[in-house]
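Contents: one structure, followed by commentary.
Left out: one protein chain. Kept in place: all the others.
Coming up: chain A.
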Amino acid sequence: MELLKIAFCRNLFKFLCFCRGLHSGVVVSTFALQLENPWFTSRLSRDLSAWSLHVLPVHAWVFSRVLRLPPTVQKYAEMAAPLTLLLVLAVTIRAALFRSSLAELIAERVEVVSPITAWKRVVEGLALLDLGVSPYSGDVFHETPLIIYLFHFVVDYAEITFMLADVITAVALYMAVKDYNKQVFRKQKFALEADRYPLDCLELIRSPKEMYYIPLKVAMFYLLNPFTILSCVAKSTCGLNNAVVALFIFSTIKGNTLLSAIFLCLATYQSIYPLTLCAPAMLYLMQRQYIPVNFRRASFWWFIAQYLFMYLGSLFVLICLSFFLLGSWDYMPSVYGFILSVPDLTPNIGLFWYFFAEMFEHFRLFFLCVFQINVFFYTIPLSVKLKEHPVFLIFMQLAVISIFKSYPTVGDIALYMAFLPVWSHLYRFLRNTFLVSCVLLACSTLFPVLWHLWIYAGSANSNFYYAITLLFNVAQILLVSDYFYAFLRREHHLTYGLYLKRKDGSEATLVLK
């Protein structure tokens, strides 16, 4: 029996090594692990040992005991096994869809591709470049020069590139969330040791066991989300933007200031909106470096200056690089002007297209400003309210961006939805999960139906499709505000106790006032 078990485990390990050799995703993960500084690695292993008793499920325990692998390999193996399987599954699904006839259909869907991210337009840009015409001289191509430069080389391997981008996003989110969970756990441990939680709050304390699968769930939520799959199969460059944002989150959570600034700058360069992620990144990095958020402290301002310098410096380098790639500034109005002034009213899942198609001309500029400011507007109040919880702030910002941006696609939604498992402990405080999930599902199925009725059958008109986009956005807003509410409420309970009493001793009702 024992021998059999050993043989089985060896085979499994061999398979895993094989997978690792095959699969770049794991290569990325190992690479990412090597990136972290020694201080952090030691901290990580200490934490691991501290909660391995609770955390490690039995099979992992057996696995490590039987094989007696060196500790690092053991760590990779136990982490990589389910993730690798997930990656293989995700890549298989995508590869199968790429080969099927559905790929062409999906690539035309307005929910999946926007004028900015459509693959057809990237190909058009390359074709224009081949004809000797600047791709920005027309109004079809709106990608940044770096994207066109990238695809100039990998246009024949586009499918692999997009699958790789998804894998990178998933692995980066996986690692980031894993790390974040450790910190949450550590913080909770300190708070428990300091007796900061009320006694009746033990129910709210998060156990390592329930937290163990969260990173995997995050990766799964991202990779197996139909929205992501559709986005990848349509070769929407939104997948690349998501990868950059995920890498930014990863490097921020790992505490690497420079990489965080660089990736944030890349994300901003790609589509202006991630600019608002500047605030959570700085808050998080300051928290890690024990810099108090205090306007009177020089260290606070010094850090801000440092981060902004890195951010703006790399932005400057990128913009100049783009200028030298094509030798003109044409891309500025064509990319950023296009995002901000919304000239293309092709229907999508956002709020802009029909609103500005029906807008009175002399109010257009005013409402354009109002709608665009709306995206950036929430940054400061949210940062003030959530300054202790920058990762939740990142989630909120991503959601706000994907709801209120000018050309949203389902790929943007997939990115913030991947974070939902991280907040699974908020589930008991959510008020309308059933309603929101029903509406989201119904809308997702109704989008193609009503599109068909409007565009092909001619039996419906634009109002039908518009109504569904409205409902879809309301559902998203409800979802986000519900999570925000639940998060605040849990924090409140963690301070004041779970079972609140009135003055007369009866059970109290908690309201927002």
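Basically, a residue touches a chain if its C-beta (ideal position, glycine included) is under 8 Å from a C-beta of that chain, and two chains touch if they have at least 3 such contacts; residues count from 1.
One rule holds in what follows: contacts and distances are computed from a predicted model.
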For the chain omitted from this view, which of "superoxide dismutase", "ESCRT-II complex subunit VPS25", "Phosphatidylinositol glycan anchor biosynthesis, class T" or "Ribosome biogenesis protein NSA2 homolog" is its UniProt protein name? "Phosphatidylinositol glycan anchor biosynthesis, class T"
Just one of A:Leu224, A:Ile304, A:Leu325 or A:Ile477 touches the chain that is missing; which is it? A:Ile477
So one chain is hidden, and I want to know which residue out of A:Lys120, A:Arg288 or A:Lys387 touches that hidden chain in the complete assembly. A:Lys120
Have a look at A:Phe98, A:Tyr331 or A:Phe371 and name the one touching the chain we're not showing. A:Phe371
Would you indicate which residue among A:Val233, A:Ala246, A:Ile403 or A:Ile468 is in contact with the undisplayed chain? A:Ile403
Considering the complete complex, of A:Ala81, A:Leu97, A:Val112 or A:Leu128, the missing chain is touched by A:Leu128
Absent chain, residues of chain A that touch it: 108, 110, 120, 123-124, 126-128, 131, 133, 137-140, 203, 343-347, 351, 353-361, 371, 374, 378, 381-382, 385, 403-404, 428-429, 454-456, 461-463, 466, 470, 473-474, 477-478, 481, 484-485, 488-489, 492-493, 498-500, 502, 507-513
